[in-house]
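Every protein chain of the complex appears in place save one, which is left out.
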Amino acid sequence: MAQEFDIDILSKLAMLELQDDEKASLENSLNEILKFFEKLQTVDTNSVEPLFNINEESSIIRKDEVERIVTRDEVLRSAPQRSDDCYRINRVVGKE
Amino acid sequence: MASYEAVIGLEVHAQLLTKSKLFCTAAVENDSQEMNSHVDVVSAGLPGALPLLNERAVELAVRAGLACHCEINPRSRFERKHYFYADLPKGYQITQLSEAICKGGYVEIGEIGKKRRIRLDRIQLEEDAGQLFHVAKSTLVNLNRAGTALIEIVSAPDLRTPAEAKEYLKRLHSLLVHAEVSDGNLEAGNFRCDANVSVRRVGDPELGTRAEVKNVNSFRNAELAIEYEISRQIAVIESGDKVVQETRGWDAAGQKTFSMRLKEDADDYRYFPDPDQPLLKLSQEEIARIKREMPESPDDKAMRLKDEWGLSEYDVGQLISNRAVFDAVSTLIENGIDAPTAASWVITDLMGELKRRGVVDVEEFRMPIVTLASIIKLVSSGTISRSIGKSLLGEAIDDESFDPAKYVKQKGLEQISDDSQLQAWIDEAIQENPSQLEEYRGGKEKLFAFFVGQIMKKSSGKANPQLVSDLLKE
Partner (left out) sequence: MTDGLWKSGTKKLLSDLQGGAISSADLQKHCLEQSRLVQDQTQAFYEVFDLEGSPGASSSSCAAPLMGAPVAVKDFIFIKDKECSAGSAMLEKFVAPYNATCVARLLKGGASLVGRTSMDEFGMGSSNENSVRGPVRNPWDLTKAPGGSSGGSAAAVASGAVPFALGTDTGGSVRQPASFCGITGFKPSYGRVSRFGVISFASSLDQVGTFAMDAYGCARLLENISGEDHRDPTTSRIPPFAFHESEKEFWRGKKVAVPDFLVGAEMDAPVKAAFEDFQNWLCSNGAVVSSVSMPLLEYSLAVYYLICTSEASSNLSRYDGVHLGFGGEKNISLNRVIQSARSQGFGDEVKRRILLGTFALSAGYRDAFFNKAAKVRRLLKESYEATFESYDFVLTPTSLETAFALGDRAKDPIKMYNSDICTIGPSLAGLPAISFPVKTTGMPVGMQLVAPYMEDLKLLQAVDNFQEASDGYRPQIATLMNSNSAEVKHG
């Protein structure tokens, strides 16, 4: 049962703007790839816990202390648009 | 017209009292005037930076859960919630969902004897987002707040009225502040509330479509916003329309809610467990230790105060719900004043004076409590009468540098306890009011107070009322 997906919805979620030819080609390869996953459905995973981390031991929890690794400048120098000490974008309307 | 019932659920975000952020070692600094001064690799979302869970944040979240009678999950998990926005550098927020750190629990509201438990769904740990500022044609992003540790306390939709909602918020706020989990500073945005409101006809088992009112920043506004929203939704339904599931904001100036954006049926946040973090495991020993180390809960405090201090339920309620009151009474007790006296002066006299001056929600007393202690001592030592003492309160509130002892001396306000002087006034009063005397002798007991009052008048309030009573009786 190959799942049908909607490439427009997906590309919107992923914030990727696709050209028509890109869309077609991606849609094709994605459909092919999805068939390839069908196999998995046949594996019996009843009462199997999913594995999300190899290390399932407790987190190395950090003490509540302040530590500086980089300076403000080192953070902001990678900003695509910068205004003094801030990241900058065109004025946003709507959601606060 | 059919009668409607409101169904309200509240989501509160409270900033935790930690020095560093939830997953980032940058400092938490609410008052920073600078932008992006408290941002480091993790909270800037830089590649290669991995989330480093703050131990203190976990402890405080557990405290919050214990204070709200929650079940603390021995295993909980962090998840990533994905969406793109300028205040979210990683493109996802690290939060919790199905395996949150605290589960269930409740907050009690209502009068003694009529208490109601508002159930909690869960308490989860999560990071705050940054802030946006609009300047001319630009929007600027300040990530100082990004990554700060928050707990989100999600209630079940058990609330039914705006007043209940307000009380719930106050109670929850008090619990968190008492437990030293959060400073609860509403102005700074450290305690924020979103309300989910829907209405339905009374008797209808189905829930109505709900709207979310976001970010109401004070208890009063929460009450007003919910009240408005309920009326609005009823009006919509009555006019034949359907309530739209959406996010709304509160316009304090216009006193109404407004639509912010349509809440898509489910913004697909593509939650999945954060692969950078193993399970958070908490042992029974750790939970017990956190419980031992936490400050007394308001309820425990109430029990203790009733017993230890011999206070009335009402007084205890005031002490619990108002931190300033509690602190004032504690200070007075430390200064050698007994609890019931202290409570009475603060709750009745001091708060009364402030209310007379137009203060609605008393959160601070505007006078040094040690000054109050002096006043009380002047009264209890017999130096001045209680009514003089009361008037001194007013002076102290209006003048910071007020010195009661000096003032009393200056104005000659000392209580008059001289028997002969008092007897003289008593004789005068009796002479001047023969008919009342007759009536009193005839059985009107109440007039005793009248005579006491006369003597107080003659003495400009300075007569020692107890002595007056005693002498009068003779």
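Read from first to last, the chains carry the letters A and B; within each, the first residue is number 1.
Here is the rule we go by: a contact is a pair of C-beta atoms (placed from the backbone, for glycine too) under 8 Å apart; a residue touches a chain by one contact, two chains touch by 3 or more.
Everything numeric in this text was worked out from a predicted model, so none of it was measured.
A.B. asks: Which residue, B:Phe272, B:Trp309, B:Tyr407 or B:Phe448, contacts the hidden chain when the whole complex is considered?
C.D. replies: Final answer for the missing-chain contact: B:Phe272.
A.B. asks: Going by the contact rule already stated, which one of B:Leu52, B:Ala225, B:Leu422 or B:Leu467 would touch the omitted chain in the full complex?
C.D. replies: Considering the complete complex, B:Leu52 is the one touching the chain left out.
A.B. asks: For the chain left off this view, which of B:Arg80, B:Arg122 or B:Arg171 is in contact with it?
C.D. replies: Looking across B:Arg80, B:Arg122 or B:Arg171, the contact with the absent chain belongs to B:Arg80.
A.B. asks: Spell out the interface residues on chain B facing the chain that's missing from view.
C.D. replies: 41, 44-53, 80, 82, 84-86, 89-92, 139, 141, 266, 268, 270-272, 275-278
A.B. asks: Which residues does chain A use to touch the chain missing from this display?
C.D. replies: 3, 5, 7, 10-11, 13-18, 22, 26, 29-30, 32-34, 36-37, 39-41, 43, 45, 48-55, 57, 59-60, 62, 69-70, 74-75, 77-81, 87, 89-90, 92
The rule is simple: only the chains that are shown with their structure count from here on.
A.B. asks: From the mean C-alpha coordinate of chain A to that of chain B, what's the distance rounded to whole Å?
C.D. replies: Centres of chain A and chain B (C-alpha means) sit 40 Å apart.
A.B. asks: Which stretch or stretches of chain B touch chain A in the complex?
C.D. replies: Of all residues in chain B, those touching chain A are 18-20, 25-27, 34-37, 39-41, 44, 46, 52-58, 84-86, 132-134, 136-143, 215, 249, 260-261, 268, 270, 273, 275, 277-281.
A.B. asks: Where on chain A does chain B make contact in their complex?
C.D. replies: Residues 13, 15, 52-53, 55-70, 72, 75-76, 78, 83-92, 94-96.
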